[in-house]
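Just one protein chain is left out here, and the rest sit where they should.
Per-chain numbering from 1; labels A and B assigned in written order.
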Amino acid sequence: MDIRTPVPTIYGHFHEKYGPTWAEHTNALKESFGDAIEAILMPVESPVDMPTIFVKKDKAHELLSELKNKYSYSFLTDMTATDELEDEESEKEGIRFHLVFHLMNIESKIRIRIKIKLKDAEKIPTFIEIWPGTNWAEREIFDMFGVHFEGHPDLRRILMDMRWEGHPLRKDYPLRGYQIFLTPEPLDPELLK
Amino acid sequence: MSDTKFKNDVPLDIARWGFPGKFDVTVKQDSDDLFEDSKMLVNIGPTHPAMHGAFRCMAKLNGETIEKSYCEFGYTHRAKEKLGENRTFHQFVVYTDRLNYCSSLINNVTYAMAVERMMGIQVPDRAVWIRMMCAEIARVIDHLICVGINAVDLGAFSYFLYGYNQRERAYTLIEKLCGARLTTSYTRIGGLMSDAPEGWEKEVKDWVKETRAVIAEMDKLLTENRIWLNRTKEVAVFNKEQCLQYSFTGPNARAAGVNIDLRRDQPSMFYDKVEFDVPIAQVGDVFDRYYVRVEEIKQSLNIINQCADRLKPGAIWAEDKRTRIPEKDAVYNTMEGLIHHFKFFMNGFDVPKGEAYTSFEAANGELGFYIVSKGGPKAHRMRIRGPSFWHYQGLDPMIKGEYIGDLVAALGSINVIAGELDR
Partner (left out) sequence: MAKDGELDFITTRFEDAINFARKNSLFPLPFGTSCCGIELMSTLASGYDMARFGAEVVRFSPRQSDLLIVAGIVNLKMAPVLRNIYDQMADPKWVISMGACASSGGIFNVYSVTQGIDTVIPVDVYVPGCPPAPEGLLNALLRLEDRIAKGETHSQRRERARKEIQKEGVK
């Protein structure tokens, strides 16, 4: 069975339901942002389950706030990253990470995915003004992948010990790269000032 | 050591405890903060009994009021996302149990749904109904433990025992399904581990009847209790706007008036064929979060009854050959079966190239699996969107300006589960 066959459990299900709305929104975005949008992948045509918009780093904040305010994709479901080492296409472009946002329309419950391509050691401004909830998500991405967010108020490690070296979810970090500390992680009273 | 001498000109207490020499307390007449210097830093956790697992919260207190706090976690980080990239899709089922371990069945079901969606597998009706029943039983026992522990933290111990007894009975039902009590690993990609035993749905219905009575009793015991109301009403309020900003989902968001329930809004499985209400409260304090959960238990019990009525005998495995685990008969008696068995468990099955975000209304909120596949038996990226991660982030603004004692109530009411938070 092909991945795009529209049976209720796979991508076709939501596409049938929300297809026209998605097309409307993506076309409008294409008009207003033009070149800043690198590609738009639509379900059925490509193996994704919801429209995936690749946007350039400079215009990302603008696009996200417009999606939030104008198209009422006001609910940030998830923010994460993927490591694209060893991926042929990304290697050609020199891309290392994809920053992935999953947004949801709080009224009609439609979802959309935004992706931002990042090079290794490239910095990106923080998204905290758009959603305060990205605070920890950005810290997690920093911890796990080593992507730096400029202007983040408190960019520390979140899951790992603060003395940890390396970023565990990178593809080149070994699965069993233990690092042992003899004392508990110190807390910083400065943060409470 | 002997050359350390106490100064004679400072008061005895200060000299004894070795306070710094410059120590003056200035009382500001026009300030609310009478004792500016008496602000205290309190470290709670990581093994504090009130922190339900391994979290750490550091708070700056003014008297008893929390002025500022920050939360730390990661003390149970088990690298499940990394393991998702290093284990085959079949092997990863066991790791999903350990996400929200209070309701592992929901995690199993969601994960199976996520992979099946990517492969385009349709599961037979019986398996779907059983999965729905599993999900709702898990939701009930998760809520029971959440409200129970919340009450224990605030001093109502016997309430917890009522709920926990019912949870033990649910364990018996789950044991009949899969042999395990807590970490079930019940679903497989494209089916279920084993069929429900004969007469199982009748036992479930009996359990539902019992649980209804127990919930009514628990309701009487606590909901209108004056002490409970004083401790929970208008405490740790998190309103609608804040919920949207901090991506709250599930009962915590519904308690603040956010009308969202993925079972109703994005019906997966057969949720569009059963009838249920979505309880919504308006204020968003501890009491609302508690009461939304209690109401949800009642709704879930309704759903379980409806599912049990419609459960009919039939197949539990999808017809798809890729994910079908070979029958033991064939494995032991035929060469092809043995080879199939080895190929399946050693190499796994390939998932076509693509990416999908599959979410389901778990007990705590939206549980999502974002799977990126590059066409092999292992995922390229296995992102788990645990609701607790976002809920725990909201704790800092939630408890600002509250009493330190209410931190316990707030944390218990948002039901942060360490397995899902740290992953």
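Side notes on the structure shown:
Keep this in mind: a contact is a pair of C-beta atoms (placed from the backbone, for glycine too) under 8 Å apart; a residue touches a chain by one contact, two chains touch by 3 or more.
No experiment lies behind these values; they were computed from the predicted model shown.
Screening B:66, B:123 or B:145 against the full complex identifies B:145 as the residue touching the chain left out. Summary of contacts with the chain left out: across B:57, B:71, B:102 or B:379, the touching residue is B:102. Summarising the interface, chain A meets the missing chain with residues 159-161, 168, 173-185. Within the complete assembly, residues 46-49, 53-54, 74-79, 82-83, 94-95, 97-98, 101-102, 145, 160-161, 164-165, 168, 171, 181-183, 418-419 of chain B touch the chain that is not shown.
Note that only the chains that are shown with their structure count from here on.
Looking at the complex, you find that chain A touches chain B at residues 1-3, 5, 7-11, 14, 47-50, 52, 74-78, 80, 82-83, 87, 100, 102, 106, 109, 111, 113, 131-133, 135-136, 140, 144, 157-161, 168-169, 171, 175, 185, 187, 189, 191-192. Across the complex, chain A is touched by residues 41, 43, 56, 58-60, 68-70, 72-74, 77, 79, 81-83, 85-86, 113, 116-123, 244-247, 258, 260, 262, 265-266, 268, 320, 352-359, 366, 368, 370, 372, 374, 380-381, 383, 385, 389-390, 393-394, 422 of chain B.
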